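Quick one: the structure is below, and I'll ask about it shortly.
Excluded from the complex is one protein chain; the other protein chains are retained at their positions.
For chain A:
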Amino acid sequence: MGHRDQSGALLRAASETASSTAPAPVSAQPPLLEMKALSKRFGPVTAVDGFEAAIAPGEFVTVVGPSGCGKSTLFNIVAGLEEPDAGSILRFEGRSCHAHELLGKVSFMPQRDLLLPWRTVIDNAIIPMEIEGQPRKASRALAREMLPEFGLAGFGDQYPHQLSGGMRQRVALMRTFMFKRELMLLDEPFGALDALTRTMMQRWLLEVWRRHKRTILFITHDVDEALFLGDRVIVMSARPGRVKLELKVDLPRPRHADLVTSPEFIGLKRIVLEAIEEEAMKSFLAPGATAPQTDTPE
């Protein structure tokens, strides 16, 4: 803890002098989020160990890895919900910080949609704005305008139990987008959808991302999805999670459905699959890893 505080202060001082002397040139963008030696243990379980990555503004980075390798834990840290272990370095917008300082600064979409059953679609979507203290009426009007873009036109006054799984997921996404923050964390947003809906949602998400110009960190189990969406794919190792492979996805945008059958795509896919296969085998053979892993063990 003490060690991290010190290094944090040093880094902060350094970055402040750097930014005060000269405005950063547009070409060399400093990363929006930087993680170094990021670790997290839960008692005897080390969920994340020495994770390292830097996310540039506007980038779409996808994270794949075997189940239970610490992906959600990583997101919980970046969302500010959980402090990493001492010695971890977390930098946001060029400043070193504690995880809890990120509460309210990062737009987080958890693995489940977690819609509130007593609120309509509109009122679910405006929760973040309500918490920010923005007037309800204006937020509702804004949400109503956004409905068509999220494929929810005409459903604004429905309750969650009246919606299909795909629609609920879009409401959760809309809620995440309404929390206007530079960095968005999406934890397996399409994990529960059927393959067809899923590919439609992927193309739709790219379209929304292009228009809203946010930085996205996206967790998935699906290699096709990771490559189709991402500028960069981070493959995580089996638990304890660290970076196994970082792969730049140099495929042209806008991306179309037939991209997944192109030779370039298949070449990249082979690389990622190979890395994942190795890790999946490891996590399968590791002692105690055969029991199904859940997000909330308690």
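Methods note: contacts are C-beta pairs under 8 Å (C-beta built on N, C-alpha and C of every residue); 3 or more make two chains touch, one makes a residue touch a chain; residues count from 1.
Note that in this section contacts and distances are computed from a predicted model.
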Handout entry: Candidate names "Thiolase family protein", "ABC transporter permease", "Ion-translocating oxidoreductase complex subunit C" or "Fumarate reductase iron-sulfur subunit"; UniProt protein name, chain not shown
Key = "ABC transporter permease"
Practice task
Among A:Ala37, A:Ala56, A:Leu81 or A:Cys97, single out the residue that touches the unshown chain.
Solution key: A:Leu81
Exercise for the section: Return the single residue from A:Leu116, A:Ala138, A:Ala153 or A:Ala195 that touches the missing chain. Expected result: A:Leu116
Fill in the blank from the handout: Interface residues of chain A toward the undisplayed chain are 76, 79-81, 103-106, 108, 110, 112, 114, 116-118, 127-128, 130-132, 158-159, 161-164, 179, 295-296
